[in-house]
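Since the structure comes first, as structure tokens, the remarks are kept for the end.
As you look at this complex, bear in mind that one protein chain is not there, while each of the others sits in place.
Order as written gives the chain letters A, B and C; numbering starts at 1 within each chain.
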Amino acid sequence: MSDDASDLYQRLIMERARHPLHAGRVEAAQAEAEGNNPMCGDRVRLSLRCDEAGVIIEAAHETRGCAICVASADVLAETVIGRAGSEMAPLAVEFETMVQTGLVPAREDFAMLQAFAGVSAYRSRHRCATLPWQALTAAMNKRRELEHG
Amino acid sequence: MSDDASDLYQRLIMERARHPLHAGRVEAAQAEAEGNNPMCGDRVRLSLRCDEAGVIIEAAHETRGCAICVASADVLAETVIGRAGSEMAPLAVEFETMVQTGLVPAREDFAMLQAFAGVSAYRSRHRCATLPWQALTAAMNKRRELEHG
Amino acid sequence: MSVAVAVPLFDVERIRADFPILSQSVHGKKLVFLDSAASAQKPRAVIDAMVRTMETRYANVHRGLHWMSEQCSDDYEAVRDKVAHFINASRDEIVFVRNATEAVNLVAHSYGRTALQAGDAVVVSEMEHHANLVPWQMLRDAHGVELRVVRITDAGEIDFSHLEQLFADGKVRLLAVTHMSNVLGTYTPVERLASFAHAHGARILLDGAQAVVHRAVDVRAIDADFYVFSGHKLYGPTGIGVLYGKAELLEKMPPFLGGGEMIGTVSYQHSTWAKPPFRFEAGTPAIIETIGLGAAIDYVNAIGFAAIAAHERELTDHALAVLAPIPGLHIAGAAQDRGGVVSFTLDGVHAHDVATLLDKQGIAVRAGHHCAEPLTRRLGLDSTARASFGVYSTLAEIDALRTGLERIRKMFS
Partner (left out) sequence: MSVAVAVPLFDVERIRADFPILSQSVHGKKLVFLDSAASAQKPRAVIDAMVRTMETRYANVHRGLHWMSEQCSDDYEAVRDKVAHFINASRDEIVFVRNATEAVNLVAHSYGRTALQAGDAVVVSEMEHHANLVPWQMLRDAHGVELRVVRITDAGEIDFSHLEQLFADGKVRLLAVTHMSNVLGTYTPVERLASFAHAHGARILLDGAQAVVHRAVDVRAIDADFYVFSGHKLYGPTGIGVLYGKAELLEKMPPFLGGGEMIGTVSYQHSTWAKPPFRFEAGTPAIIETIGLGAAIDYVNAIGFAAIAAHERELTDHALAVLAPIPGLHIAGAAQDRGGVVSFTLDGVHAHDVATLLDKQGIAVRAGHHCAEPLTRRLGLDSTARASFGVYSTLAEIDALRTGLERIRKMFS
């Protein structure tokens, strides 16, 4: 059965769900947002800190949810650290497309993210994987609003 | 086809529908009532005059409706003339039962009324045959109310 | 779908073979079913879709994380896309309801009680089915709006000069009118009515219960604000109907029924609503019936409305031609643009007798006021008999009707 499930519950997902590496809250975060799925109670709180050039230098999440959701938030945090804030919107789109279609984009930064391609076969679970990314988009939008008035 | 229909559209019914013998209104009627079927617009207005002993001495109807309804009102009028008002309630019940079941009661006064036994096979037409009898019951009730205060 | 101009090939016998019930006998006579406007018969494809759902992929929708539920949810939601495509709307504008009647009530409640104020007026026509009259009367009585009735001409068409009078004081906020009369067969000029209403600052609701069966409907081309219809007249199951509402309108409307599926979050103090269309779909929906409706739409699309409309025009023309000459027979309405419904009276014979005596010959027609009592009175009548046609109706069936009526006339003369 762990074999059966390997497409969805990959080793990376299981590890990060049990022992997330980026759980918690960034001190003095500049961007924070919550993603909520009221239908199931999943909740992701994402906090980020950027340097002056707009590069994300810290990221952390507080997630209450299923294995897919926790792991997705954790891998998200790991992926975005060190990246320019301006890259986040297209990255989120690429991730959501992968979850919809199951097709892994030919991008280096999907080395870890591709673990979630298997979610595509479980339509009712898509939300679990994408919820952290919706929180990311919300956080970046908030930050932009703060900066530009 | 007139053969097919003989059970329902008997000669008596057709004759009375085309040429009702008791159409009209009794002058100085003592009991009058209307039966209405809003679902189809059928309307029967029945008027009666009784003597002092309570015997119905005149009866007439103004009927707008189908052949079954007009004929039923006409045969009703013919049947009740000369009968004691107190006999009407049980008579109406017997008639309605016949229309429900198709069984003709072994009573002399059903010689003509039995023409309507065939309606039983057409559930949606029962109302057409019984509407005049409902007007009769209403008229007799009104009369009783008038008499007894 | 099919060539637009030329009348497409239409093999009515092949179509009849799709409808199991049409091979039934009634009173020992071959069934001649001329009551499709009340409810249409169901093709094998619809029956099969429902059976397949129940036998192979049924579970409650939306809330399930298991295979059966996902399959069934997919099938169910795919019908929303299908309906959207069918009337050229987008999927979030399609609300599933029980029938056209519920759809009008939903609008009267959720739109009527919020977008309309006491003193605003709603206009309906003299030829409305009760479904598009009574809900507005109830709104009038509960909410204080005024209800105005636009006259029809003796031909059975909307009286535009009266319509202008009714709109003159600027109080009318909604025009609720049929797209095709179920008694007169009249098609109303819906594009013209919509632009008239909009020019006067009013919204338009169209009762498409009859029209959608016979013609391709494009709610965007019409610019309808609301459009309603029932599945059961469109060769689909009972228990399922459709409300189309423009996204901008649905978005602002409060829910109609409360319960599962239509909520965002629920606490004892306060609940938030889901987005349309789900906001308007409380509780377990008519899942199997919705899937049946999808099959019905596929069926109708496969034949194509060009072919359907041409066939029904032929039937209607034939009916008018063979019935009109019957002595004492009067056909209700004479609209320029009319669909496959012919209501009539026969002098000296009540419509009920007509219906019963036709039934004895295996011919099913309806008789009464057809849930349009004020219209029947407007016509100066108590009731009419009505023959109505579907894709499976034939010229021979109309001839059988004529023969049947001739017999009845002789019997009563």
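In the analysis below, a residue touches a chain if its C-beta (ideal position, glycine included) is under 8 Å from a C-beta of that chain, and two chains touch if they have at least 3 such contacts.
Owing to the predicted nature of the structure, the values given are computational and were not obtained by experimental measurement.
> For the chain that was dropped from the view, give me its touching partners among the shown chains.
When the entire complex is considered, the left-out chain reaches A, B, C.
> Using the touch definition up top, pick the residue from C:12, C:115 or C:134 that touches the left-out chain.
C:134
> Please identify which residue in C:237, C:294, C:339 or C:390 touches the non-displayed chain.
Answering carefully, the residue with contact to the hidden chain is C:237.
> For a quick check of understanding: of C:166, C:184 or C:287, which residue touches the chain that isn't displayed?
Result: among the candidates, C:287 touches the missing chain.
> What is the set of chain C residues that contact the non-displayed chain in the whole complex?
Per the touch rule, chain C residues meeting the hidden chain are 20-21, 24, 26-27, 31, 33, 35, 38-39, 41-42, 46-47, 50-51, 54-60, 63-69, 98-102, 104-105, 108, 129-131, 133-135, 137-138, 147, 149, 230, 232, 237-240, 255, 257-263, 265-268, 270-271, 282-289, 352, 355-356, 358-359, 363-368, 370-371, 373-374, 377.
> Which residues does chain A use to touch the chain missing from this display?
Residues touching the hidden chain, for chain A, are 1-2, 4-5, 8-9, 14, 17-18, 38-42, 64-69, 122, 125, 128.
> For chain B, which residues touch the unseen chain?
38-39, 122-125
Following the convention adopted for this analysis, only the chains that are shown with their structure count from here on.
> How many angstrom lie between the centres of chain A and chain C, each centre taken as the mean Cα position?
48
> For chain B and chain C, what's the span in angstrom between their mean Cα positions?
Taking the average C-alpha coordinate of chain B and of chain C, the gap between them is 39 Å.
> What parts of chain B, by residue number, touch at least two of the other chains?
Residue numbers touching two or more other chains: none in chain B.
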